[in-house]
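Below: one structure, written as structure tokens.
The complex appears here minus one protein chain, its other protein chains still in place.
As written, the chain order gives the labels A, B and C, with residue 1 at the start of each chain.
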Amino acid sequence: MTFTGNEGLNIAEPLIFETGRTDVTGVDLPDVPAVQSRLGKLARTTPVDLPGLTEPETMRHYVRLSRQNYAIDLGIYPLGSCTMKHNPRLNEKAARMPGFADIHPLQPLSTVPGALALMAELSRWLTTMTGMAAVALSPKAGAQGELAGMMAIRAAIKARGETRTTVLVPESAHGTNPATAAALGYKVTAIKAREDGTVSAEAVRAALSDDVAAIMLTNPNTCGLFEPEVAEIAAAIHEAGAYFYGDGANFNAIVGKTRPGDLGVDAMHINLHKTFSTPHGGGGPGSGPVVLSERLAPFAPVPFLRADGTLVERQDACGEGEVPFGRLTAFHGQMGMYVRALAYMLSHGSDGLREASEDAVLSANYIKASLADVMTVAFPDRPAMHEVLFDERFLKGTGVTTLDFAKAMIDEGFHPMTMYFPLVVPGAMLVEPTESESLASLDLFIAALRDLANAAREGDSARFTEAPRLAPRRRLDETRGARRPILTYETPEPFAEAAE
Amino acid sequence: MTFTGNEGLNIAEPLIFETGRTDVTGVDLPDVPAVQSRLGKLARTTPVDLPGLTEPETMRHYVRLSRQNYAIDLGIYPLGSCTMKHNPRLNEKAARMPGFADIHPLQPLSTVPGALALMAELSRWLTTMTGMAAVALSPKAGAQGELAGMMAIRAAIKARGETRTTVLVPESAHGTNPATAAALGYKVTAIKAREDGTVSAEAVRAALSDDVAAIMLTNPNTCGLFEPEVAEIAAAIHEAGAYFYGDGANFNAIVGKTRPGDLGVDAMHINLHKTFSTPHGGGGPGSGPVVLSERLAPFAPVPFLRADGTLVERQDACGEGEVPFGRLTAFHGQMGMYVRALAYMLSHGSDGLREASEDAVLSANYIKASLADVMTVAFPDRPAMHEVLFDERFLKGTGVTTLDFAKAMIDEGFHPMTMYFPLVVPGAMLVEPTESESLASLDLFIAALRDLANAAREGDSARFTEAPRLAPRRRLDETRGARRPILTYETPEPFAEAAE
Amino acid sequence: MRYHPLTSDDRALMLSRIGVTSVDDLFVDVPAEHRLDGLLPLPKGASEMGVERTLAAMAAQNRAAGEGPFFVGAGAYRHHIPASVDHLIQRSEFLTSYTPYQAEISQGTLQVLFEFQTQVARLTGMEVANASMYDGSTGAAEAVMMAARITRRKKVLLAGGLHPQYRDVIDTIATGLEVEALPTDPTGTEDLRSAITDDLACIVIQTPSFYGHLIDLKPIAEAAHAAGVLVVSVFTEAVALGAIEPPGALGADIVVGEGQSIGNALNFGGPYVGLFAAKKAHVRQMPGRLAGETVDADGRRGFALTLSTREQHIRRDKATSNICTNSGLCALAFTIHMSLLGEAGLQKLAHLNHAMAVQTADALAAVPGVSVLNDTFFNEFTIRVPGNAAAIIEKLAREGVLGGVPASRLDPAAPDDLIIVAATEMTSEADIARYAAILGDVL
Partner (left out) sequence: MRYHPLTSDDRALMLSRIGVTSVDDLFVDVPAEHRLDGLLPLPKGASEMGVERTLAAMAAQNRAAGEGPFFVGAGAYRHHIPASVDHLIQRSEFLTSYTPYQAEISQGTLQVLFEFQTQVARLTGMEVANASMYDGSTGAAEAVMMAARITRRKKVLLAGGLHPQYRDVIDTIATGLEVEALPTDPTGTEDLRSAITDDLACIVIQTPSFYGHLIDLKPIAEAAHAAGVLVVSVFTEAVALGAIEPPGALGADIVVGEGQSIGNALNFGGPYVGLFAAKKAHVRQMPGRLAGETVDADGRRGFALTLSTREQHIRRDKATSNICTNSGLCALAFTIHMSLLGEAGLQKLAHLNHAMAVQTADALAAVPGVSVLNDTFFNEFTIRVPGNAAAIIEKLAREGVLGGVPASRLDPAAPDDLIIVAATEMTSEADIARYAAILGDVL
């Protein structure tokens, strides 16, 4: 329609490999002093072929690209299980204080008492909120927290002189749970949920044996329900000599309302990038500290903080009762995220943390109540926690799939909910509003979903199957992408260009 | 088309007065200690009626609004006379260093030696680049710089025991020039330009008398031409006992190529927000230091820096030969802009500054050469400086006006050039690319303008008269706006709402 | 140069398209004898790293407010700025856009200005406000000139509580007018009513005054209006309006003030943002830009600059002011911060400021030899010290306490034993205790 292909403020942007030039740079540097090279025969002889852009070109390139993204700062981001809440800018500012951002993990510990104090303070908040004995801060994200917790469990079992080879995982679990168990060589036994979306103690008991090392249970679970028999399950697990690994991705529902430690959890990772608002950044970084019960605490990996505030960095430097299972990452974990998470905690305080959980749960139930008549709630009988699960039944016969429905939401200005997860209901739509939405925002979202549900029912299926029509791209051909994957840019051969 | 009215990532956003509530706040504060009020009977009794938003609501509101703006960081911003060049982010960072941003203008000067040193260093760069004796930093923007320069001139004339009541201003001058002269009570005599867009010394001489206080001449002028007789004009002005005020808005064309002081300029403001890249920020703030010749230097307003680096804040604190005409603003001017401008200067250095001017001029001439056959260059015979002026002749008979043409550029993803200024050519289009555009960017711009010019010629007038169609808004009804101006939000009467 | 995208190859190609052989061929109109041959006698370009180092070294020489007890005010105030404010104003689309002349692609800025104008009008209790002036002092000068235009009178009276630099700025800028300033008024007791004469265009009154006193405009406004005189009300501390009656409610005709306190850092004095509010009837005499609500070709609500026929770019030598570039980004910061505060936040902030100032006043009054001159104040008051105020302030600074502003620094006519002391929400009880203790020591 336009000559340029641009549409007003929506401006097309090529790849840097198409615009940059290897002799251009956006970084001026002082002259290089003449020295005798010590690179020996390994000095680079091959070109890198990396294009450069000047600063103005760089700004434009990335600003234009950014405008093709949705973001929390643009609107509700109701991805169930992801807890896309507001990211306070104070936290960004604090993380950039030179005393946090410009310190090296290996400078003498005597020169970073503030950093160690911050880690100790964060540990205090995490253990107090969860009612647990200890915390290993270093895991880099939730999945690594799972690894840490499961390794501590394995070490504890080994310390008892046993070996156990099975881990129980409910079917509704997040993919990282079975992946983690499998990575550690465990056999994964799936536990079926009941009709109402929760796990029964009975089913767990039936699966238990002295070969079971642990259960990995998400609570609230990924259907957005609090497991009513969690304490009984914990008791059964413990009775069988196994451990209770809690997936804490959904901790945002219950902070200040109940403590996982009281429910019998032995280890639980906490995604600081979910419950504690460190930004997702288009996929990361996160941080996944794992809290540990008294029984597992001795096995925490290095580095760990002693009660006296000292940091133990090496296994050979351990004292009595300190039997770390190893090290999960170089250095001390995600300090930048610790600062942000602690800023969040200090800002909220005990009262604000509870309010956050309550508002998150309230908002999810409000959505549930407001849409129950036009969409189908997967498990209507129990209160939802911080997220509510719909399934595809309301779309039956409309020719509209869950995917289509989600894509139509994009045109309406919303990011879709999590789709097709958990796997336990067909065409799942998991909606997590978080506590960050105003009532006006929730009402707008609800009204749009009602309109869409009605439109689907009324046969306006093109609105869905053709969606999105108003986004920076229409649907992408993902199978083509996977069949002949193009993963890096390849400069077109000059003769190919000429031939065109 | 959508239920919400949103279109994918283009999300509608109401006014804060429609969404905020007076009992909501996004700022938590510590409790107020109980004290005996000292507000007396003037304590507020009436409500302010200011809505509040929490932080997440605030982020969304302003992020969404921002996305309805064009910006340098989105694309070429070829506003002639405005010098919309790249705004380096280093400069933003430097201006926020606590040693600059968190110092008070009235804390003891003994506690801010670095601030005074920075001002002295900026003064050195400005006077060296312009070849002038002194600089008054404090004017808040170009227009106030004009005021400063013209007041210095008036004071100098008065010091000679004379009064002069006329100021010469070429017709092509920016509106601030006649407005400034008039604000000081001067009669403005317009000087006509020649056919070729420049001012002749002859025309100036013809207008001179001993009632003329000054000429206000922009050079390069607003037609984008260097005034070839500038030195002769200066000589004539001086001979008549008058002063040469140079409007330095177009200084970006000539930094490092020639010095205004050498050309005979007595006073010239420099828009730091043009030539020296401090961001325009949607309309300001700017900074308009005015450089002064030896003869005018004594009349510089307070505050001024002495050669020894001390800051003189009060007229009564002046020494011999210091006869400031007054004070133009509280405090010391736009420190935040000084930091940014100095960062720009240090980054460029003498070599980079010259390169900037050369690239700016080169780019304008490249555009001129590339479009001369499809658009009409107003003054084709002389080289353009940093901007090139087109007129509406190429649109004759197409039913497309300069305004229409500009609006069609919006759909193509470009900000239009300056329109209908200068007033000396009909349907003016003043294009200033600056040195910040890559060749690829210039070529894209040129190609689009060529396509548009051809489309206009070929009768595709709807593309223009209906434009923009792809922007956040179509054309606004500006006359309605001016006839019954709505300048503040008024909460609808409840009954009015009910009646609807 | 990292900011210049053209390469030598690009330049060569461009020169050939233009049809010249060197860039100097484009500068032929510059008189040959005035063309610069070599480089200017200035350092060559530096790396970002190098520039950052140079500037950081300069910044490090200054004593930042956050480094210790800080009680400096007198026209600029240290408040806490939420991190989200500074984040938002740095959005490319706000930071790097021009004046919103192309309304279709400037709705972000325009809607913000409309919100700003509404906030300023409501805060001051007035009907309309413009899209900002440079700062409070230049706004005050513009107000005086506007009053003269409205009343077609030339005499202007400045109250003794007006900030001395504001007084100097009015005196300098309002050149065609006869400006009379009353003697400086540290005690806040001058009788303004009886100073009003019917040849005045306006009377300019600051409240809270330079010395911190709260002035009741109402009786003065009544007297002024009876004489056909306009009341220009000035404030330098916008936060005050959260706790005191707005000038609009007390009869002011034009209200101008410094908006720095909301959303803007101290910045050693600038950039700041001038707030300018008036009555609807006078809107066509106002200086500065105005954003107005209108509709687009599809009937959708939108905003555009309006009443531009007042402005220099249209009206040239008949304009109401020569202002062009204003304080857009500072106005944005103001608007965002004010949106965050809302009425509830603003009022609490104001009362917290007041409380900290009362605590400071009480603590300093208890220092032997020190007296507080104010009956009323908001977050700023004046103390009399036994000795030279400027010398004492220097001594305090050497002990790490920035104790305020000697009145005589700004006004040679002010007694030299007065210090203007400000407190804000940033003032801690420890700061106050330390100030009182050190003041006792240095006296």
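Definition applied: a contact is a pair of C-beta atoms (placed from the backbone, for glycine too) under 8 Å apart; a residue touches a chain by one contact, two chains touch by 3 or more.
The model shown is predicted, which means the values in this text are computed figures rather than measured ones.
**Student:** For the full complex, which residue in A:7, A:73 or A:391 touches the chain that was left out?
**Tutor:** A:73
**Student:** Residue-wise, where is chain B in contact with the chain that is not depicted?
**Tutor:** 8-9, 21, 23-30, 53-57, 59, 63, 88-90, 92-93
**Student:** Touching the missing chain, which residues of chain C?
**Tutor:** Counting over the whole complex, chain C touches the hidden chain at residues 2, 47-49, 52, 80, 82-83, 87, 90-92, 340, 425-426.
As a convention for this text, only the chains that are shown with their structure count from here on.
**Student:** Taking each chain's centre as the mean of its CA atoms, which one is most distant from chain B?
**Tutor:** It is A whose centre lies farthest from that of chain B.
**Student:** For chain A and chain B, let me know how many angstrom lie between their CA-based centres, rounded off.
**Tutor:** Here chain A and chain B have centroids separated by 46 Å.
**Student:** Using mean CA coordinates as chain centres, what's the chain A-chain C distance in Å?
**Tutor:** Inter-chain centre distance comes to 45 Å.
**Student:** Would you please write down the residue numbers of chain C that are in contact with two or more other chains?
**Tutor:** In chain C, residues 1-5, 45-46, 48, 50, 82, 84, 92, 105 touch at least two other chains, as defined above.
**Student:** Indicate the residues of chain B shared as contacts by at least two other chains.
**Tutor:** Within chain B, residues 55, 59, 63, 67-74, 86, 88, 347, 410, 436-438, 441, 468, 471-472 contact more than one other chain.
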